[in-house]
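All protein chains but one are shown at their positions in the complex.
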Amino acid sequence: MKKIAVLGWELPPIFTGGLGIHTLNLYQRLAKFYDIDLYLPYFERVHINYPFNLKFIDFRGKFSYSYESSRDFYDIVRAYNEALVEKFDMNNVGLIHAHDWITFIAASRIKQKYHIPLVITFHSTEYDRSGNFYPQKRIIEIEQIGIDSADTIITVSNYTKCILLKNYKCAKDNIVTIYNGVELELFYVTNKDYNLKNQIIYFGRLTPQKGPKFFIEAAIKVLNQNEKVKFILAGRGEEMDKLKSIATEYLNKNIFFEGFVSLKRAKELYAKSDAFVLPAVSEPFGITVLEAMVAGTPIIASKNTGVAEALKNILISDFWDTDLIAEYIISLLKYKALRKQLGEQGKFEAMKFNWDRTALNTLEVYKRYL
Amino acid sequence: MKKIAVLGWELPPIFTGGLGIHTLNLYQRLAKFYDIDLYLPYFERVHINYPFNLKFIDFRGKFSYSYESSRDFYDIVRAYNEALVEKFDMNNVGLIHAHDWITFIAASRIKQKYHIPLVITFHSTEYDRSGNFYPQKRIIEIEQIGIDSADTIITVSNYTKCILLKNYKCAKDNIVTIYNGVELELFYVTNKDYNLKNQIIYFGRLTPQKGPKFFIEAAIKVLNQNEKVKFILAGRGEEMDKLKSIATEYLNKNIFFEGFVSLKRAKELYAKSDAFVLPAVSEPFGITVLEAMVAGTPIIASKNTGVAEALKNILISDFWDTDLIAEYIISLLKYKALRKQLGEQGKFEAMKFNWDRTALNTLEVYKRYL
Amino acid sequence: MKKIIFFFEVHQPRRIRPYRRYEIGKAHEYFWHDKNKEILSRIISKSYIPMTKFLIENNFPCSISISGILLEQLIELNSPILDLFKDYFKSGLGELVGETYYHSLASIWDDEEFSNQIKFQEETLIKIFGIKPVTFRNTELIYSDHISEVVKKLGYKNILAEGTDEVISKYNPNYKYTSVSNLNLFLRNYRLSDDISFRFSNTTWNEYPLFADKYAKWIHLTPGEVINLFMDYETFGEHQWKETGIFEFMKHLPKELRKYGIELSTINSFAESSGSKGQISIQKIISWADTERDLSAWLGNDLQKEAFEFMRSLKGNKNMHVWRSLQTSDHFYYMSTKHFSDQEVHEYFNPYKSPYLAFIYYTNILEDFQRTYC
Partner (left out) sequence: MKKIIFFFEVHQPRRIRPYRRYEIGKAHEYFWHDKNKEILSRIISKSYIPMTKFLIENNFPCSISISGILLEQLIELNSPILDLFKDYFKSGLGELVGETYYHSLASIWDDEEFSNQIKFQEETLIKIFGIKPVTFRNTELIYSDHISEVVKKLGYKNILAEGTDEVISKYNPNYKYTSVSNLNLFLRNYRLSDDISFRFSNTTWNEYPLFADKYAKWIHLTPGEVINLFMDYETFGEHQWKETGIFEFMKHLPKELRKYGIELSTINSFAESSGSKGQISIQKIISWADTERDLSAWLGNDLQKEAFEFMRSLKGNKNMHVWRSLQTSDHFYYMSTKHFSDQEVHEYFNPYKSPYLAFIYYTNILEDFQRTYC
């Protein structure tokens, strides 16, 4: 039986970013079908039993000092990729699956060397991450290398697929969209009550990409009409101070910055809010949308949010149209029926995004080569 | 690419029994992985597009008159199997998957003839169907032939697996349990209210196998203490008159026979009942349990109900222990918290039974041979 | 001698426009003139004109109701269809059927409001066609004993209702019955009606293609005295495109029926010539909508209920015509969130795509209406 070599970056419980959650949920299912080697950067403390083989790539030797400290992220990625190529165990591998630009250099070189089919997944593109402000050319080049080398490209939404088609050289027929699942256990709220809570929530990093600025703009427009409402921004990020200066008039009176929140606190915030707003400038998928929906919370999301394309029971706006976002918020505050219907139908809709389906669809891609 | 030949019996919308629902949900997913020939008895009117190939076996020639009318079911099955063997299209088939005894004769003969790997699924055994009263020996023999010929046996629960191990000659290592999914769309109820409804429901055929008699016995025990409760038996079956005679004292006052109910009516009944009771004598899976749970209804099920082994948020009793069943009913009527907690947690638990998982697990079996 | 009756519902709402909150208190024009005109023009040219010409040219008798809210729009558009309708009714072949002017749900919550809207429709029909109807068809066949009482008091002789599964489990729909209010009651035969209006062009239907001879045979084999085929007028040319052969089918149908001695009729002429099979009481409200055949297409979810209550609360205002135009059932239909196949039907007809937007625009408008006219 041929093996699958997965080039990864993170894995819960060590790092629980979106990519890590995807990696764990996908490969614990696929491990029943294939022998899987999962390559990861060296971590000091992983001693959990996974159903796949962990291959830790120690690339600290590439630096004269500890990699955690001073090198910039790009250099760390290069070092990781270099070490990956050197230490790659070719034995019996039938397919390589590489996740995001942080593994694409290695993926491309390994493919060149051994001529094994390559599948790559874009969980995001440099255009998303930069929020279209100064995308790094050197990273875009690496993404293009990945595209050029890949036999199949997986994107997490048609939205991301369109970004690839628009900004990179790549063929439409090579791209497959596969949606992520949502972790029900963490966010499911039984029987949310839809009484008015006068609270609206934003949850995400405070970076231009996610559009917290537009959340605050919409908040101010609502507050100019109704001072009873609380707007909560949960999450950290480099924009914090700038955002606070925009919110100034209402800061700590109606607009609150929660900073980092645990998953438990996130669930609590979802459950206690009348709406979750994600005015993302560019969001390849938007798992928080599904999480909030599973908690029964009505959603206002931007058109540039990948998962929105697959959802009916949400309200959609342009990210910059804070007039419209404010109007949606006011309607939600005003009409319980709107909160309830969106919340309940939305919960049901979101629950259909399960990781079994993601695994099935990924298997379908693998089947082309194995 | 090798094909999979599926020996089936029914398919929605023509027949929508449990086997038909299983066949449709499973193969519309697996059709993405394999070219699938689905063999079915000849039906006059199927003109729907499925993602797999339908192969209709017309076996009316085996009789001198129309098969629908007078021959007994066993003879029809024999004729279907005979015709199946004759008309089987061997070209490029890599695996045969046969469902229930009604296809096992053909499966065994085709395997003998072409030496193709054979997977069989038991959706029920003769012991279940007969409710342990006079199981037909000739059918058990056919089931044994299926077992003897199969490379892997799939059962829909460990409960059924145990029946096989106990009553047939078969090896434990050959058997894999794969649970069914539930069709969310049909039964999901948003925010059930758990106010007292004074209504308890049984939904299933009125046959000894499903234990409606024990439902009535428990009902009478409850009614002797509380005359406000309504007990509804939804479904038809040969036991109807006998059951009415047991219910006599309370008939049409507290105990009602609804006869045939549509899915829509079933959902309504689930939603408007304080509990769903299935005191099955032998139930390989028990999809109605999941359906009622998805509708948010508390469950009392017998130990001899396959799906019960995989559920935590239900109440379980011996089917004959109508004292205990009655006590559970009274507690449910008495304590809203019990209804609500069982209903809400149960809904969440049942929703995890999705057909994607069933398909993944079935793929895992196929993978052994293809 | 068996008869078949074709009854057609001719109706298009004044859809409201995507009305934003910032307009509240400022803009009082609620209706989506461009969209309504665009849709209506398409329907007129694809369906209303060819179908009405067909009726005239083929001397095809049938019963027809045309909502007032549609007539208004036809007049505004200055469309030739209005003259065609007049021609058809002048020919005496057709029967003009009454309803509520606004194609509303008034029947289920306010007898007075209901009666007023019926009377207004009568006046309109008299003004335009010179005809006072004697047959009544309520919005989407919404019906109950109580509704028939109100209609009876207004002087009608005949009324239509859906032959729901429950009704036809007790009564063969293919007869004339009597309502508890003592009107002649006609029950729609939904299977045979749907064969034409829904299934006609469905290539996966096992009876596809449906030709007039086969259909005539089915009618012949169906026991009863009168087969009531009630459907939207848009069936012809819009739901079933011309290319499906629907007009050819209709054209050949009368002569195929004649082979079995079956004739076409209108509701009232049948009613006058035929006896009642008995009385039927229908206490719970039924309709022809969705698979539920109840009110759930319009008042099935919380959005619909909250919007409906809000609208009702504005009774007694200074702009009754607009308020009543906001009562048209379609506005609530667009807010439906039903699952399954019905959802697709709802979506097909929903100009806002989303039931949530339908609700938001509608309540925005009511807020303005309340401020401006109450």
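As written, the chains take the letters A, B and C, and residue 1 is the first residue of each chain.
Simple rule for what comes next: contacts are C-beta pairs under 8 Å (C-beta built on N, C-alpha and C of every residue); 3 or more make two chains touch, one makes a residue touch a chain.
Computed from a predicted structure; not experimentally measured.
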Which residue of B:272, B:336, B:352 or B:367 touches the chain not shown here: B:336
In subunit B, positions touching the absent partner: 312-313, 315, 323-324, 327-328, 330-331, 334-338, 340-342, 345
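Criterion: only the chains that are shown with their structure count from here on.
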Most remote chain, CA-based centroid, reference being subunit C: A
Distance between the centres, which are taken as Cα means, of subunit B and subunit A, whole angstrom: 40
Chain centre separation (subunit A, subunit C; CA means) in Å: 49
Multi-partner residues of subunit A (each touching 2 or more other chains): 340, 345
Junction residues of subunit C, two or more chains touched: none
